[in-house]
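Partial view: only certain chains, each at its native spot in the assembly.
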Amino acid sequence: MSSLESLRSLIDDALEIYSADKLAKPDYALYEAGACIEYKCLHYPVSKTYPPDPVDQSLLASAISWFVPRDRPNPPETILEPSVLTGTCWGFNGSEGQVAVRLSEPIVVTEVSIDHINSKIAHHITSSLKEFRVWGLKNITEVGVDLGTFTYQTDINRHVQTFQINNPTNQVFSHVVLQALSNYGYPYTCIYRFRVHGDRVTPENTLSISNNIPIISEKQLQEETL
Amino acid sequence: MSSLESLRSLIDDALEIYSADKLAKPDYALYEAGACIEYKCLHYPVSKTYPPDPVDQSLLASAISWFVPRDRPNPPETILEPSVLTGTCWGFNGSEGQVAVRLSEPIVVTEVSIDHINSKIAHHITSSLKEFRVWGLKNITEVGVDLGTFTYQTDINRHVQTFQINNPTNQVFSHVVLQALSNYGYPYTCIYRFRVHGDRVTPENTLSISNNIPIISEKQLQEETL
């Protein structure tokens, strides 16, 4: 292979990763894959969306509001969607807030990622998330396990940032909570995307996983899906 | 030009191709360009969408279903749309199925492409198309011409794969049929995108094309548009 061919292949490999959601890692918090915002976590109620929705959320109101899309604030589900175009983010008032995510399937969580719009095109970069904590939960009633505190940086030229979480016991979690601790100074905070990466629970890796793995009973599952 | 400038230019050229639908080739099966799914092909009825749509397809039902988008299976038209985000695919039960496409204009077909989500981020890569056959048709009543059998590979790191078809007589086709022969083992098959490439019929190239070119009569056209 010539040097030029090697170079083109290297570029094509980079583009292949780019087109694979920019990370080439499965995202278990992806809405389209079955994840959703969990509104029933006992200890982690979802922060109120900012600005408040001017339109009443009845079915008729929703139908009419399709024709005035810019007046509607984006719901929390926005952070589970891949788009990072300007404005496709979820906002909450102030710099502290939280949101719980039911993963598309219970996994051994190993990393999380935050996407924000690149600071070079952001109109209000100071609304970006700064410090945040991540919690892993086995059900919607427990406080869960603190998986670490991390900082999203707006001054490095990489808009997708991945953080290795601290989960030495390889516990399996069905839910993950993103808890914002600070932002870069704006009156409200905007989150474009939150991703959760990890290892699926298969018969093979279950054997090597510690005793901390929850045995999810039928009853628990029913409770969770209530 | 310096070596660094050459390199940047090479990268920009690759990005220009990437932004030109990743292939920089016109797609005559693109919905937005005027192509559509052909539901009236005598020999190639479109396979039933899987899972079956839970919602009755009346106008009212369609209106209401805008508010429960995840419960709706994607229609066959999805494969004529450029998005390859997770879930923007059309599914059918099992590993054998087919779909006919009316091209945006009759062309001399030279290649087809299949897009699937990259295996590194796919949640069920075994639902990918494996072997498939392509047919070229001049109208919706004929069996048409077998343009070859091909294999989409999930173990190479390229999610868009282009296949040169066998059309030595340079026939002009108005419709192309994609016939799935196998998948990678999943109970159903998902197709993200199907593209058809080729040469337009112009006064110039018509002269050099073989006698096999159909003379499409007004009557045939009317039959086709019925």
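The first chain written gets the first letter, and so on, giving A and B; residue counts start at 1 in each chain.
Here, a residue touches a chain if its C-beta (ideal position, glycine included) is under 8 Å from a C-beta of that chain, and two chains touch if they have at least 3 such contacts.
Just so you know, these numbers come straight off a predicted model, no measurement behind them.
Assuming all chains share one sequence, and 2 are in place here, what does the full complex add up to?
3
What we mean here is this: only the chains that are shown with their structure count from here on.
Report, in degrees rounded to the nearest 5, the angle of the rotation taking chain A onto chain B when the C-alpha atoms are fitted.
120
Distance from the CA centroid of chain A to that of chain B, rounded to the nearest Å?
The separation of the two C-alpha centroids amounts to 33 Å.
Under the definition above, what is the set of chain A residues touching chain B in their complex?
Residue list for chain A touching chain B: 7-8, 11-13, 15-16, 18-21, 23-27, 30-33, 59, 62-63, 66, 82, 104.
Using the touch definition up top, name the residues of chain B that touch chain A in the complex.
7, 10-11, 14-15, 18, 22, 63-64, 66-67, 70, 84-88, 117-118, 120-123, 157-159
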